[in-house]
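All protein chains but one are shown in place.
Each chain carries a letter (A and B) given by its place in the written order, and its residues are counted from 1.
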Amino acid sequence: MATKPITRNTVIPGFGPTLGYTVFYLSLIVLLPLSALVVKTASLTWPEFIATVAAPRVVASYKVTFGAALAAAGVNALFGLLVAWVLVRYSLPGKRLIDALVDLPFALPTAVAGITLSSVYAANGWLGSILEPRGIKVAFTPLGIFVAMTFIGLPFVVRTVQPVLEELEEEIEEAAACLGANRWQTFRRVLLPELLPALLTGFALAFARGVGEYGSIIFIAGNMPMVSEITPLLIITKLEQYDYAGATAIATVMLLFSFLMLLTVNLLQKWSRRHAAR
Amino acid sequence: MSGTSAKSVRTRTEPAPVRWLLIIVAFLFLGLFLFVPLAAVFAQALEKGWDAYLVAIREPDALAAVKLTLITAAVSVPVNLVFGVVAAWAIAKFEFRGKQLLITLIDLPFSVSPVISGLIYVLLFGLQGWLGPWLQAHDIKIIFAVPGIVLATVFVTFPFVARELIPLMEAQGKDEEEAAITLGASGFQTFWRVTIPNIKWGLLYGVILCNARAMGEFGAVSVVSGHIRGATNTIPLHVEILYNEYNYAAAFAVASLLALLALVTLVVKSFVEWRMRETS
Partner (left out) sequence: MSIEIVSVNKQFGSFTALNDVNLTVPSGELTALLGPSGSGKTTLLRIIAGLETPDAGSIRFDGEETTDRHVRERQVGFVFQHYALFRHMTVEENVAFGLTVKPRKERPSKKEVRERVHELLRLVQLEGLADRFPSQLSGGQRQRVALARALAVEPKVLLLDEPFGALDAKVRVELRRWLRRLHDEIHVTSVFVTHDQEEALEVADRIVVMNKGRIEQVGTPAEVYDQPANPFVFDFLGSVNLFHCRSEQGQARAAAPELSMGYVRSHDIEVERRQSDGAVEAEVRHIQAVGPAVRVELLVRGTGKTVEAELSRDGAERLALGLGETVYARPRKMQTFVADYQI
C-alpha cells in the first residue's frame, strides 16, 4: 500500500484540484486547530506538564472515566452481540422498527440523552424510584456515568457485528453440526472466532466514545470532584478558570488516547479484512 | 443449488427455550437503555399539558435558539457536503500514496472528544489564543459568538458525508466514469450525469446524519458558546440552561423537538437504507 506511486494514467479528470482541496480543507478545519493544542502544550515544561496531568483530582477523573467507559463497553459488547444475534437470526414482529431504533443514541443529541437519563434514574424517576429503595443509587453517582456511557455506546457493537453475522456462510455451521458439534460448541469454536474482529472493533469504538463523552454524562454524574467527575468536564472546569495551559495539557493526554484507539481500531479492521479474505 | 436457499431449521438455530430467553434478555436490555429514555422525553415534555409545552417552545429565547441551530446547520452541512464529495472523488477514483493515512485523518474528528473539539478553537481564536490579539484589534469576535459555534460544528460533523461516500464510490469503481469520458462527456458532465445519480442515496444518508449531529452537538458548542441567552445558545444549550434552572417541563419540551428530529432522522435513514438495498 505505502509504496504505491502517484498514478495519473486515467482519463478521469480532477485529481489535482480535488486532492488539493481535500488536503487544504482538512488542514484548515482539523489539522491546524489540533496542532494548536500540541503547540500550546509544548509551552509547558515537562515537570509542569506532569504536575498538571498527574494531579490527584485529574488522576481520579481518569479512573472514573476510563473505568466506567471500560465497563460500559464490556456490557455493550455482551449485550450488543446478543441484540445483533436476535435481530439477525430470529423472526420477530416489529423487528425492523427495533432495528432502526438501535441507532437512536447516534441520532439523539447528547444533552437530551443526558437530561432524560438523569430524570429516569433520579430518586423520583421511573427507574430510580424502583432502584433506590433497593439501595441502588444510579443518578449522581459513578454508576450514572456508566449508564450514560452504555446508552451512547449501544449502537457500536450491534452495528459492527450485525453485517458480519448476516454474511456468515450457512455452510460452516452445517459443517460443524455434521462433525458432531452441539450448538454451544458451534458458537464457541466456529461462530465466535468469526465474529471476534467485529466484536473487538465495536468494543473499541464504544470505549473510545465513552471516554470522550461529555453531554450525556454531566447531567447524571453529579460531578463530584474525586468521585464522579469525568475528564472532559475537568477540561471545561479548567477552561472556565482561565487555566488554558492546564486544560490543554489534560486534553493532550486524552488526544493521545484517541490516537491510540484510532490506531487500535484500524489494526482491528485490517485484521478483520485479512480474516475475511479467503 | 436447489436446497441451500431454504434454511434448514434444525441445524442453524437453538432450542426454543434458549431462543426465547435470548430474545427476552435482549429486549430487557434495549428496553432499559433505549425505549424507557425515549418514552421519558415525551412524557416529561407533556407533563404539564399541551399549553405549557407550547409556551415553552414559543418563548423568545427558545425561538432564538432554534434560529441559531438552523443557521449553524445551514452552514456546516453544505460545506461538509462539498468537502465529502470532493474528497470521495479524489480518494475513490485515483490511486496515490498516503491514501490510507488521508482516510484516517478524515475520520479523526470522530475520535476526538467533543470538549477538545471546542477547546482547539478557543486556543486558536480565544483572547489568549494565537489569533486572539489580532482579532480583538480588528474587533472580530469568533469565540463566544456565532462563528465559533459554526466552526466547532463544522469540525465535529466534518467526516459524515465523506465516510459515507468513500466506500460507496470505491465499490462502484470508475468504469462508468471512464465510459462517459470515452463517449465525449466533460468532467463536469460525467460527474453530474453519471456519478451523482449513482451516489445520491449515499449522499442523502451522509447529509441526514451530518445534519442530526450539527443540530444536536452539545459538548463542542458548549465550550465556544459563552452561553449568552437569546444570542449564542443553540437548542441543546438552551435545554441545558432550562434544566439547570430546574425548569424541567420547559427543558423537556425543547428537548422533545430534538428527540423528534432524531426520530425523523432515523425514519429517513431507514428509508435510505432500504432504497440502497433495493437499488444494489
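Just so it is clear, contacts are C-beta pairs under 8 Å (C-beta built on N, C-alpha and C of every residue); 3 or more make two chains touch, one makes a residue touch a chain.
Small disclaimer: the values here were computed from a predicted structure and weren't measured.
Novice: Check the options A:57, A:96 or A:189 and report the residue that touches the missing chain.
Specialist: A:189
Novice: Looking beyond the chains shown, say which of A:181, A:227 or A:245 touches the absent one.
Specialist: A:181
Novice: May I ask you to list the residues on subunit A that touch the chain which is not drawn?
Specialist: Output for subunit A: 169, 171-172, 174-182, 185, 189-190, 193-194, 275, 277-278.
Here, only the chains that are shown with their structure count from here on.
Novice: Hey, how far is the Cα centre of subunit A from the one of subunit B, in Å?
Specialist: About 16 Å separates the centre of subunit A from that of subunit B.
Novice: Which positions of subunit A touch subunit B when the two form their complex?
Specialist: Checking each residue of subunit A against subunit B gives 1-8, 10-15, 18-19, 21-23, 25-26, 29-34, 36-37, 40, 79, 82-83, 85-86, 89-90, 92, 96, 98-117, 119-120, 125-127, 147, 150-151, 154, 170-171, 173-174, 177, 183, 208, 211-215, 219, 232-233, 235-236, 239, 242, 244, 247-248, 251, 254-255, 258-259, 261-262, 266.
Novice: Which residues, counting only subunit B, touch subunit A once they are in their complex?
Specialist: The contact residues of subunit B facing subunit A are 4, 7-8, 11-15, 18-19, 22-23, 25-26, 29-30, 32-38, 40-41, 44, 83, 86-87, 89-91, 93-100, 102, 104-109, 111-116, 119-124, 126, 128-130, 151, 154-155, 158, 174, 177-178, 181-182, 187, 190, 209, 212, 215-219, 222-223, 235-237, 239-240, 243, 248, 251-252, 255, 258-259, 261-263, 265-267, 269-270.
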